[in-house]
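A single structure is presented below for examination.
Only a single protein chain was left out; the remaining protein chains are all shown in position.
Labels run A and B following the written order; every chain starts at residue 1.
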């Protein structure tokens, strides 16, 4: 597929600097793009590469120097690049139908234009929308509901009674609706608390590989519309995750946590049970959140404190042993000074005499 | 299913305050329960909700005020609730038999009343007890032994020669008996140490989704009776986990670790190889255990120290930059004071005169 630079500008809502008729057949990075490709400048620290890239055109922000190259000026080059990549890499969806070796219960309903691969199991009472792709070895337990335009990759499990919205993609091996981790102590042993709630995944959610979203004990664990979850993430029972959140790989959210909208959890973050995290809060990687977090807060460390405070504190860590010694030495010096002040001044006898 | 409050009291071993004949058809939380349901007061901070909940009856501890409501008094309302939830949510197990599309080797033995779903593979030499449910796409390698009343969810793998006890539940995608991570350095490269031991999961263990318990190098990795393991947990080769432990999501236990009985590891805890952790020890979330832990210890942080000490230390972190500056300033002030003391007293000339 080839488009002129002007066609791309029209598609993205930007304007061209240079030759609007050059033909663009693909995309590359500033370093790897070749002739006939377009690249983008997202970080001003690479502004000089605009001069030297072999790309035929460069997507730049309004204030960047095009260095006499063909440029496409847009508010957000990164977003523009994402949209062009989608445009150039789009492939027509192939409808496979229900393939041999897929197991579909008679009590299941599947919409139009489905692709259901071998080894996939669809239980009684499952309802599936239109244009759904179920890759091999997906398992949908009884009563699962799946919306339109959903892709579930190989090995995904969706447990009994869970609901998946429209335009949801779940990558390989992820488990939706495993039992929440709840036990009551009975003297020495642990008595299981039945987990009879479910999980609801709202529209436009994407979840990575080998993650786990547990079913609620009684009600619903919910992942809000547009939220994106990375690989190996744990979402425990009864969590309510808001819309448009970003949860990076290996983060873990304990039971009954409430995330506002547009919250970002960095990789390997842990959030203690029942915490409430406000809208737009950002928790940096590996932090441990031990309580509620205000909207818009940027936290870091374990227990998480203000990101700036955390960086300043951590900068002191290497000096702690020396600080401890200094403190001890200063204590001794101070004691000496105090003892001298309490002694009668050495000069006094002379003075009195 | 409906039971009178008195019937529930008899079942749980508690006593009724109020009307023992009211009919209970289900359960809810203090906030969500409706008429005809029972709820429970587990945390005294919600004691006033007993007054206002719409539930027909409330399970309360001995010292709580029933506020003239119908109450069922028991020692542990939370445990009582767990038991009632199991009672009300119990469904008869449906025996599916060996379904079409399940692959069972001729050399495998399967007990009575099994449900073996499509896509499940049972290798030569596998022995399976009675009333076992193997969901779709479970893989049991050669020589695996599975006890009675076991449920393995979709996508579980149990590798060659591993043994699963009675009444064990393993959730989706968990891997029992993958190779331990052992290599010997040979100059620049790594030579694999064959992992020829196995894993033994004792009775009444439950393991969450997408966890991994590695086979021992030579002997056995063991998960003790009644232990509960959450999602995405790593148990490395040769670990010996005691009975009735609780291991929360994303915790990782390195090789040859020994956990006593009733140990709790919080979420994302890491335990260094060969550590020995005593009975009833509790390690709080995200802690790193770098050595042995005494029985009953409550530890926190990386490296883990006493939980209280850790909280007190962490509370100082935000003050460290200011402490460092104060220390420097005090050093200067002290030096001045010391210099003045060493000078001949300014008063001396006057006195002498």
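Simple rule for what comes next: contacts are C-beta pairs under 8 Å (C-beta built on N, C-alpha and C of every residue); 3 or more make two chains touch, one makes a residue touch a chain.
Not measured: the values here are computed from a predicted model.
K.L.:
Quick one: say which of B:8, B:175, B:229 or B:297 touches the chain that got left out.
P.N.:
Considering all chains, including the one not shown, the answer is B:175.
K.L.:
Just name the one of B:76, B:139 or B:264 that touches the chain not displayed here.
P.N.:
Answer from the full complex: B:139 touches the omitted chain.
K.L.:
Which of B:48, B:90 or B:316 sits in contact with the chain that's absent?
P.N.:
Candidates B:48, B:90 or B:316; residue touching the omitted chain: B:316.
K.L.:
Given the full complex, what residues of chain A touch the hidden partner chain?
P.N.:
Given the touch definition above, chain A has residues 27-29, 32, 76, 78-79, 81-83, 85-86, 89, 100-101, 117-119, 135-137, 153-155, 169, 171-173, 204, 206, 208-210, 226, 228, 230-232, 244, 246, 248-250, 262, 267-268, 285-286, 301, 314, 317-318, 320-321, 323-324, 327, 330-331, 334, 337-338, 341, 344-345, 347-348, 351-352 touching the missing chain.
K.L.:
Footprint of the hidden chain on chain B, which residues?
P.N.:
Counting only chain B, the missing chain is touched by 101, 103, 119, 121, 137, 139, 141, 155, 157, 159, 173, 175, 178-179, 181-186, 188-194, 196, 210-212, 214, 217-219, 232, 234, 236, 250, 252, 254, 268, 270, 272, 288, 301-303, 305-306, 309-310, 312-313, 315-317, 319-320, 323, 326-327, 330, 333-334, 336-337, 340-341, 345, 347, 350-351.
Methods note: only the chains that are shown with their structure count from here on.
K.L.:
How many Å are there between the centre of chain A and the centre of chain B, using C-alpha atoms for each centre?
P.N.:
25
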